[in-house]
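Complex shown without one protein chain; remaining protein chains in place.
Which chain is which? They are A and B, in the order written, and residues in each are numbered from 1.
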Amino acid sequence: MKLTSVDMLAQRRETLVQRTAALAREVRVCAGTACVAAGAGKLSDAIQREAAAQGLVLAVDGDAADVEATVRLVNTGCQGLCQAGPLVRVLPQDAFYCGVRPKQAARLVSEALQNNAVIADWCAVSPQGQRYATRAEVPFYRHQQPIALEGCGAVAPESLDDYIAHGGFAALVRALEMSPEDIVQTVEDAGLRGRGGGGFSTGRKWRIAASASASERYVICNGDEGDPGAFMDCAIMEGDPFRIIEGMTIAARAIGAQQGFIYVRHEYPKAVARLDKAIVACREAGLLGAGILGAGFDFDVEIARGGGAFVCGESTALMRSIEGLVGEPRANYVRSVQEGLYGQPTVLNNVETFACVPAIIARGAAWFAATGTPGSPGTKAFCLVGKVAHTGLIEVPMGTTLRQVIFDIGGGVLDGRPFKAVQTGGPSGGCLGEAQLDLPVDFDALTAAGSMMGSGGMIVMDDRTCMVDVAHYYLSFLQSESCGRCVPCREGVAQFCHLLDTMRRGTAKPGDLDRAIRLAQDIAQASLCGLGKSAPNPFLSAVTHFRAEFEAHINDRTCSAGVCRDLTVFAIDAQNCTGCGLCAPACPADAIAGAPKQVHVIDAQKCTGCGACRTVCRDDAVRALPRNLPCN
Amino acid sequence: MQLVIDGIPCTAESGETILQVARRNRIDIPTLCHHDALEGVGACRLCVVAVRAHAEAVDAQVVASCMYAVKDGLQVDTATPEVRRLRQTVLDLLAARCPDAPEIQALRERMGGDAIDYAPAVDGSKCIMCYRCVRACEAIGCNAIAAVNRGPQKEIAPPFFDATQRCIGCGTCAAICPTGHIAVTETPQYREIWSQRFAMAQCAGCGAPFMTEATREHLAGLGKLKPDYFTHCAACRQRDAAARFVRVGT
Partner (left out) sequence: MPRAPELNDIVAKYPPGKPRALLHLLQDIQTAQGYLSREAIGAAAQHLGVTETRAFQIATFYKAFHLTPRGRQTLRICTGTSCHIRGAMVLADEVRKTLGAGPGATTADGAFSIELVNCVGACALAPVLLVDGEMLGNVHPGTVARRLKRAGEAP
């Protein structure tokens, strides 16, 4: 049904809210990537089958229309605690169950959905044995504050009705009442800074685009998410696509754009499908297209699929790619805000940035600015991953320290191993060590420490992570992702990668570290675009905080983390080995021998240094030793 | 507008690049990918200079002078130690990529800094990826070659690395290449370039081969040149013009 006025939208919401209120309970099954891999789809099916068998009428996803239904089942986007999927949340009790199997569906339906009971023996338990009766008590969630992720994991991603019932498009209505200038001012006052990495003031960007004289303007949402270790933008696009469209529409209203594009990474087919559906639904409802909500304001959105190129996350390359050209950046001496897509003023913002906009407009600049730090107001979403106990998607107020994020939310390092480093900012960011753990999550504080906020990857590393290897990892990623246009980036990054590779292999020569540092600095200075300019960051920050490790690789040819295979052999510590027999089948080289319950032995000749045995060993009995390469 | 390059006050029009203004004022900035007749790409980064927004500004930014449009009051330094070092690095990297390109080795020696030898490319070609050939081909309107692949694998090639109808064998790409990377074989009957063979047209005056048949067709199609351009070679046309001149004089 087409909503031709603000009043019609309000009525629609009223109807939907009443219908939702009539429901006794809602069960939210996480259908995020990790939960689906863990069997969330089968679980959801099982719940529906069980409900039917037990005579419980379920309304599924956005389909609240079934007036018979007393309980609603929503297959949501990522709920955050990916580690423990499939996740199930039951409202209004706010009960939270991890790792629910399809065969548990019967009990879930009979106890938690037919009745108001909380299934106590399924609830998460603290290490001290305390049971968390509600989700809000679980430490992983307790320290979080979702703004961009508010709807992700809560709404039915494919239902416009559900988004509206959750307050969706109320911000657009507010924006339609405001003058474009007021919208820009509100976003500027809120202090919103771009969540895509650079942290440029969003309000200022919009102001520049609005004041440039032109007949056409564009709004682009950057959903390229090139960081090889992050998925928060994907989660938002899949889990709450309407919020992005609302944010973009508000931006369009503010700068006077009529056409928008969402540039989505090609590896995200589900995000493309969801956004596509959302756009169609919005057009049908009169929330996109000509005369939005009857307000004489036209705006439409198109999806542009990326082609698998990290550099296309860079603004000028992204715009070229939308124009159907090769995604090579151009020199950024002309601001793309003024001369962007097709040479017209263009506002390009990240997915998460747009996802913050509706909340800012609906609740005001002061509300947003009250959270976070003075320089970085609001919250930031992160993918907390790597060697951390609770892997997942989180959102915390700016100013939260890295220590709080990793230890309070993340539950510390995986398997209780010692913390070594945390990487933020992806391939453009840096590694920080133990000494930097009390730094707040804040654009300027992280940059000053040699890392950067980046788009939100946060990778925790333990003592079994080698910093030389990590630096090499990022550089080899960037080498294959460089567009290849300018010499420092194309040739320099390749040479740089080669230097790091020699360190990993024990063939580096004294002086190579200094050469690498000089080359790094030169690449940063002379490259054409942001990719090259920031390429050396992962290395430079690692050298700053872990120099000794680089020197040990070069001078002693040792890798203390036991990662660099050419430098490492593994051996079993007879003291700790219980002969459990886990390691032998894990070894791809058949290098491990030992009878059950007897101490096992690794044949150093056969050992390829892969470390598979150490990963599976539960008794800390596998030691990494230097391979002692002959001197070169 | 006014700007200062290496302490020398210069006048410039808006839209000009630092390189243009510097060269007009006889200030030397080395370049590789730049060519006066072609649009800039900023690929080689040899032309980097340090700029500050105004005389009092302390923060300097390194930019490619061939791309950077001048601004009023700009302070440009073309030879700070940092700029020299960056140029050195660019040449060191290119020398490793193209061990067989004497032009690069010569430039590198001229820089005179402390050069670093990076790991040389095993299958090093002489192509420095300056895009001059691509841009020239585009300017002619043929678009027969482009930079394909990406990153370190990037190379200049015709579509599918194969013969293409778009190529007219004009040889402009080879002529504009600064390192002689693009191979051309010339015989009286044909020219071979990009693994494609083109029949030559013979000059009606002296009988020498002077352009490929395909080039002749392409140029004739444009309809902007005098008819003798397609029948006579440059030398014969010049001779005929001179003869006409003499006739008029006597």
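Note that in this section a contact is a pair of C-beta atoms (placed from the backbone, for glycine too) under 8 Å apart; a residue touches a chain by one contact, two chains touch by 3 or more.
The structure presented is a predicted model; accordingly, all values stated were derived computationally and were not measured.
Enquirer: From the list A:104, A:400, A:465 or A:479, pick the residue that touches the absent chain.
Expert: In the complete complex, the chain left out is touched by residue A:465.
Enquirer: Write down which of A:62, A:386, A:506 or A:532 is the residue touching the left-out chain.
Expert: Reading the full complex, the residue touching the unseen chain is A:386.
Enquirer: Which listed residue (B:144, B:182 or B:211) would be found touching the missing chain in the intact complex?
Expert: B:144
Enquirer: In the whole complex, not just what's shown, which of B:23, B:52, B:84 or B:166 touches the removed chain?
Expert: Answer from the full complex: B:166 touches the omitted chain.
Enquirer: Write the list of subunit B residues that the hidden chain touches.
Expert: Counting only subunit B, the missing chain is touched by 143-150, 158-160, 164, 166.
Enquirer: Contacts of subunit A with the missing chain: which residues?
Expert: 32-34, 36-38, 78, 82-83, 85, 226-231, 234-235, 266-267, 304-309, 321-327, 383, 385-387, 391-392, 423, 426, 457, 459, 461, 465, 470, 473, 483, 585-588, 610-612, 615-616
Note that only the chains that are shown with their structure count from here on.
Enquirer: Would you tell me which residues of subunit B are touching subunit A in their complex?
Expert: The touching residues are 41-46, 48, 62-64, 67-69, 82, 85-86, 89-90, 93-94, 96-97, 116, 118-119, 128-129, 147, 149-154.
Enquirer: State the interface residues of subunit A toward subunit B in the complex, per the touch definition above.
Expert: That would be residues 309, 326, 330-331, 333-334, 479-488, 490-492, 494-495, 498, 515, 518-519, 522, 525-528 of subunit A.
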